[in-house]
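Here is the structure we will look at.
Missing here: one protein chain of the complex. Every other protein chain is in place.
A and B are the chain letters, set down in written order, and residue numbers restart from 1 in every chain.
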Amino acid sequence: MDSFVPLWVLCISAILIFTVPNNFKHTISLALVAITIAFTSYWAGLALFYGFELQGLSPFSMISGDSPIVVDKLSAFFILVVNFTVLTGLLYAKGYLKSYLKTKNKHLMSIHYFSYVWLYFSMLLVTMVRGGLDFLIVWELMTISSFLLVIFDSEKEDILKTGINYLIQMHVGFLFLLVGFLFTGEFSGTISFDSMGVAFSSNELFEVFGSHGNFWLFLIFFIGFGIKAGFIPLHAWLPHAHPAAPSHVSGVMSGVMIKMGIYGILRVLTHLQSDWMEVGVFILIISILSGLYGVMMAIVQHDLKKLLAYHSIENIGIIGIGIGLGLIGIATENHPLAVLGFGGGILHILNHSLFKSLLFYGAGSVYKSTHTRELNSLGGLIKSMPKTAIFFLLGALAICGLPPFNGFVSEFLIYSGLFKSLSSANLNMSLMFLGGITSLALIGGLAIFCFTKAFGVVFLGSARCEFPIKPVEADGSMLFSKLLVAVVIVMIGVLPNLFLQPISEVVGMFVTSGGDVFAKTMHTTSQVGIISGIFILVIVVLYFMRKKQQSTVAVEYGPTWGCGYTGADPAVHQYTATSYADNYKQLTKPVVGSETEYKSFSEEEIFAPARSFVSHSHDKIEDNIINKGIAWILKTMERFAVLHTGKVQHYLIYPLVFILTLFLLTLLNII
Amino acid sequence: MSSLFVIIFLGTLFYLALSVNVKNYINLIGIQGLLLFGIAIFELHELNVVHLILILAETLIFKGIIVPGLLYRISKRNKISVLKNNKTHRKAKGFNMVIITALVIGLSFVFSHNQQDAHLEIQYFTAAISAMIMGILFITVNKNIIIHLISFLVIENGIFLMAIAVGSNMPMLVNAAILLDIFSSVLVLTVFLNRIGQFFQDVETDQLTELKD
Partner (left out) sequence: MISLLLIFIGALIFPGLISITKAKLSGKKGPGIFQPYKDILRLLKKGSVYSSTTSFVFQVAPIIYMASVLGAILMIPFGNFKQGLISFEGDFLMFAYMLAFGKFLMIISALDTGSGFEGMGANREALYSMLVEPAFFIVLSSVVMLSGYTSFYEMFTHFHVENYVSWLYVAISVYLLIQITLIENSRLPVDDPKTHLELTMVHEVMVLDNSGFDLGLIQITGALKFAMFGALIGNLVIPPMHLGFELSALAFVVIQALFAITVGFMESFRARLKMIYNPQFILTLSGIALIAFFAVFFITKTI
């Protein structure tokens, strides 16, 4: 317990936030977070680079028996990812929350900062604790603190509703985890991650679940963790909760909190004893579907943050593709595939946490200066917010997986794994790999479609409507945190090997004999760095060539070419987000469920009145699973509402009936 | 060599799925007949001479020449060149048809590969299954009576390939029966349309249903 004492002290001292005035709350939370980062990063570094795993006892040991806390390589990786995003999120929050200081009272701010810091602590603990009960406790803490963060703007009615929706769905996931852990305890004797290996190989498991017991027990955990991670069809909370939360919270939630689901899945996978193939194929298929569905839905969104939220589903899909391939690689003893699959998946966890938080911060800056997230009323912001625009563009390029940014490196690893194993596999596997390749390519193309739309409509062209307050460039602290993220994004893109070394340590937990594969891959990725360098060099050379040429000739500025007519307002003629997605919507109507409301002109109308055109799209999975399910539950519950008469006499009859029934049943020896 | 024909055969299925032109459909049926002729030459050379000649005659003359010729006559006399009112080919529907065809071919490929039968010729089996499924699919999504006829011919081609795939030729009697079926349907339709074609602008099944009243 001793080495973890600083962490407990820090956890408790979070209460300090309640005692200081509004202006210092940010500073003190930043100090707390910074100290924690220093400690935990040190522990993580020890584990990742020196192989020294810090161990201790959890404070819950008094209730749950001796349960350890261990910082191993997997935890260390996640700790580092969490640390970075939480830090940039908090830096960003300073500027973002500035305007709220006037409208929110002291306690609300305290609760917000307190839950932010506690979200951080609980995420750290999730990656460290090993006991099942402890894990469930910190998992629940994470859910509650993120719930409090989501409902920050709870004056708006729908935000509270979204928050409660989130809370309920998380608890459905919690239920599955509980069931999973109880099974583990039943089969192995103790409820913890460490005993999972015993549970997965125990005879009882196979008696209960049949010969593919490992798969079924894993499936229970997968549903529990998958709701957090946002695999389809478990994703329904995600597109609502992210837009509702303040942007730094969305960044942290989408960047790292949903990755805790992935952490859980990876942790369970380390203990899997058989059925690698089944689990791998299952994860691969679910992930391909998540990736495609996420990005397909993202394109038809009008709300900038909702669009980004759907992209989280897509990226979780890419991570899952990596993990699924890794498992298939283990099952077929194909080491390159296993290493590259896990390597790509795990690297993509880091990458996604970076560019997604960057994009959410960008969306937050846009929202803060225009007070709208509706794409169709934005436009031309690059002139008033050039720096935000550049960072958003960087994030967009990175999320599309374009070189020389970080998204490319992880997708490159996954692709390499797929292509390398294509010719050595049997036919079914080859076709599955081909499916993986094709869908990754399609996801890439769709992401480009989506982000050209998002960036083009929000930042480029001319403004689509007048704002009462002119949009201004974001605050310095907000830009600084974006700069931090951007630097890491470019670093991973240009010098991938720096980051692949630690990743290979993490991958070593899953694949023991893959060292040479990684060495080879690093040789390849260094080439990627070289060609990126040449690319940038060519750009610079061409830029100066043009500069030289243009210094000798006339350079003029004029209106955009308007087909011979420049009288109209150019903003009216621009392509909007809806029109940009229109031809795409026609093609994918069965999937994205888009609908339009428009009454066409009839022959009798000579002087037609003004028309309106509304288009929206439904998440069909959400409609069919969540909404229909809820409707069914409500309907069933209504039948029981007959009992709820409101008269005390009736209520007293119920216990009487109950007691009598019990009495009768015992008399008849039934219970 | 024969896998060459199979690959082209699969390609014709794609073309069939996308075409809106009746002339294309008829040409494709002719090409399929010739491809089957090619396959028969390469696969069935162990057969006795009479059978072989019969089968070759069936594929080359009947499937490759007579049926397309008859269909040409029908379409020419009734002035059907482009499918009108064809919902499957409007806008996004054709797009979906491509995906469906690719799926059908892909799945039948996987399905036939997973058959644990040593005698099965996988390439023919793939082509056979996809042809039959595609034929049924065409009938369900199209209303035009000529397309129905063409789809029957595609299904028949699928059955022919299936017979080759299982490693033996079809019993003579069955073969003849199927042939006769298709042939009579073509004939009946020819006569029928020649007589009444002028009263309809378009040969849609919906309109034909009204006939019985």
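Everything that follows uses one rule, which is that a contact is a pair of C-beta atoms (placed from the backbone, for glycine too) under 8 Å apart; a residue touches a chain by one contact, two chains touch by 3 or more.
Small disclaimer: the values here were computed from a predicted structure and weren't measured.
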For the chain that's not shown, point to the residue among A:Thr27, A:Asn583 or A:Thr661 touching it. A:Asn583
Would you mind spotting which of A:Asn22, A:Ser154 or A:Thr452 touches the chain that isn't drawn? A:Thr452
Looking at A:Tyr557, A:Tyr598, A:Phe613 or A:Phe640, which residue reaches the missing chain? A:Tyr557
By the contact criterion defined above, which parts of chain A meet the unshown chain? Give residue numbers in ascending order. 379-380, 382-383, 386, 389, 393, 397, 400-403, 408, 412, 415-416, 419-420, 422-424, 426-427, 430, 434, 437-438, 441-442, 444-446, 448-449, 451-453, 455-457, 460-462, 520, 523-524, 527-528, 530-531, 534-535, 538-539, 542-543, 546, 549-550, 553-563, 570-571, 573-575, 579-580, 582-584, 587
Since one chain has been left out of the picture, which residues of chain B touch it in the full complex? 1, 3-4, 6-8, 10-11, 14, 18, 91-92, 94-95, 97-99, 101-102, 105-106, 109, 113, 122-123, 126
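The rule we apply is simple: only the chains that are shown with their structure count from here on.
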Distance from chain B to chain A - Cα centre to Cα centre, in angstrom: 50
Enumerate the contact residues on chain A facing chain B in the complex. 427-428, 431, 586-587, 589-590
Chain A-facing residues of chain B, complex: 91-92, 95-96, 106, 109-110, 113-114
